[in-house]
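In this view, the complex is presented without one of its protein chains, the others remaining in place.
Letters A and B name the chains as they come in the text, with residue numbers starting at 1 for each one.
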Amino acid sequence: MTADVHANAGRAVGVQPTVRVHRVWKRFGSRDALAGVSLSVAPGECVALLGRNGSGKTTLVRILATLDTASEGEIDVAGLSLPREETAVRGKIGVVLDHSFLPRDLRLEEGLRFYGELYGVPSPLERARVLAAKFGLGTRLTDPVRTLSRGMAQRASLCRALMHDPPVLLLDEPSTALDADGCRLLVQTIREHAARGRSVLLVTHDLPLAAAAADRALLLRKGKVVAEGAAAGVCAQAESEGSVAA
Amino acid sequence: MNNSTASPTPTNGADLADGSVPGALPLTGGSPGRLFLPHALITVAALAFMNWLIIEHAPFGVKQIGASYLIAFYHVPSAILMGVAYTLVFAAGIMVLLTKSVEWDRRARAAAAAGLLANGIVLVTGSVWGKAAWNLWWNFQDPRLTTSAVIFLIYLAYFVLSRGIEDEAKRARICAIYGILALLAYMPVKYAVEWFGQGSHPPKVAMDGAQIRDTLNAGLLAFFFLYSLLYRWKYDLDTLRERSDAALARVRRLEDSRS
Partner (left out) sequence: MTSFRAWRVLVAWDFTREMRRKNTLVAMGMMALVTLFVFAFAIPTSSVELDQSRAGILWTTLLLAATVGIDRAFRADGEGRLLEGLLLSPVSRPTIYHARVASTLLFVLTIAVPSFGLFMLFFNQSVSAAALGWIALTALATLFGFVTLGVLLSSLTFSVRGGDVLLRVVLFPLLVPIFATAVDATSRAFDGGAPDARHAGLILAFDLTFLGAGHLLFDHGVKDLGPQG
């Protein structure tokens, strides 16, 4: 059973996984969005979670991001257990969802600085400038967020998630609306983050992105893990089954 | 763990009711409809007995307000049980938040339904008494009747809220919070009415005496049966509705996995 493999995965290598999901269920009424999902992400690792629309990917990210709660199962993030220690977990995770969470009418730098302040970043404005420059938004810092294109808003969303340099990065479809250049930056960012011993959980149906950025991958179908292994292998399997095509 | 949803085995009702297996349908709530008829018969008998007491046993008229006081045998038990029912909504709401179980949401909703019926009877009987006493069907100057009307509105809104939310868990959570807030809003009103004076509500001293007490107790019992009957009816109906929804969803999943 995949669940048991995962319970031992961390121990086998001798490192505590930063994200550990053990037999997690999420029910919406009588529908199971997640049906006993188990996975783990080790420090310095990027794990991709693949699956078509409605397979439960986003549900899992929202649970790990402490926005929703699991119906059943155990979850540890950065050594803290969910949902008991959720406030502490929030300081350890950076999350990209389908919205930038930056207010439309504020300037980009104001939005980023605000999140820096909330996370207790020492000099938030400096940090915002460094990140924006890195993601090619250096010249747009003083523009209102509403004037950014969708691709740029996605880059801004990545900046926001990285403001506090989180030990765990949760990315839900981060390549949405990104151009080739943006995707390259995204892969580079993920690899850099992992290289510094931090963890990334990448949720996507973008197979080339997963193959380029992730070490391992899992394939989710109807709330269950149906395949897992090295990123390239799982991506190939997903492609041949057509189970990722939206 | 053979009860997985992707490869369901043919199941009967007893199997479906097993909520302990991970992934099984969370079906709870006992067996709906059991002993419903006896309960209904007892209710009818108790109400008949109460009416017989009102006619034969209780004195026909008291000081100050005369025979119109007789409506109090409907009014007072309903008012007391209304408070009990709304307190149950409050308590069940706290249980929903603590246990995250939709079971308690059903209980809260059933208690709210029973409370609303009791509240309605309080309003109608109060209004009828008002017609006899002041020759007015409705009088906003009377703080107690007005308070009952506001409370009726508060719990009517409870059902509007509950109907407006589709997701079951979300509905349970939101209605639970509202049920808690509703009682919190209703408590100060109750006390405020006592502070601001009785209005034209008949004072309690007028309702004394052994025969009146007997009749009142019988009324309390009869109305308890009536409101608990409504509680069970609503609870069982919601349980059945939930089970049929769950069963339908399961059939749909079964069809999906075959196609």
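Here, contacts are C-beta pairs under 8 Å (C-beta built on N, C-alpha and C of every residue); 3 or more make two chains touch, one makes a residue touch a chain.
Nothing here was measured: the structure is a model prediction, and the numbers come from that model.
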Which displayed chains the unshown chain touches: A, B
Contacting the left-out chain in the complete assembly, out of B:145, B:180, B:218 or B:246: B:180
Residue of A:72, A:117 or A:181 touching the missing chain in the full complex: A:117
Residues belonging to subunit B that touch the chain removed from view: 97, 150, 153-154, 156-158, 160-161, 164-167, 169-170, 173-174, 176-178, 180-182, 184-185, 188-189, 192, 195-196
Touch residues of subunit A, complete complex, unshown partner: 28, 58-59, 62, 65-69, 87-88, 90-91, 93, 95, 97, 99, 101-106, 110, 114-115, 117-120, 160
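Definition applied: only the chains that are shown with their structure count from here on.
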Touching residues on subunit A, where the partner in the complex is subunit B: 23, 25, 27-32, 35-36, 69, 72, 222, 224
Contact set on subunit B toward subunit A in their complex: 4-6, 22-23, 25-26, 100, 167-169, 245-246, 249-250
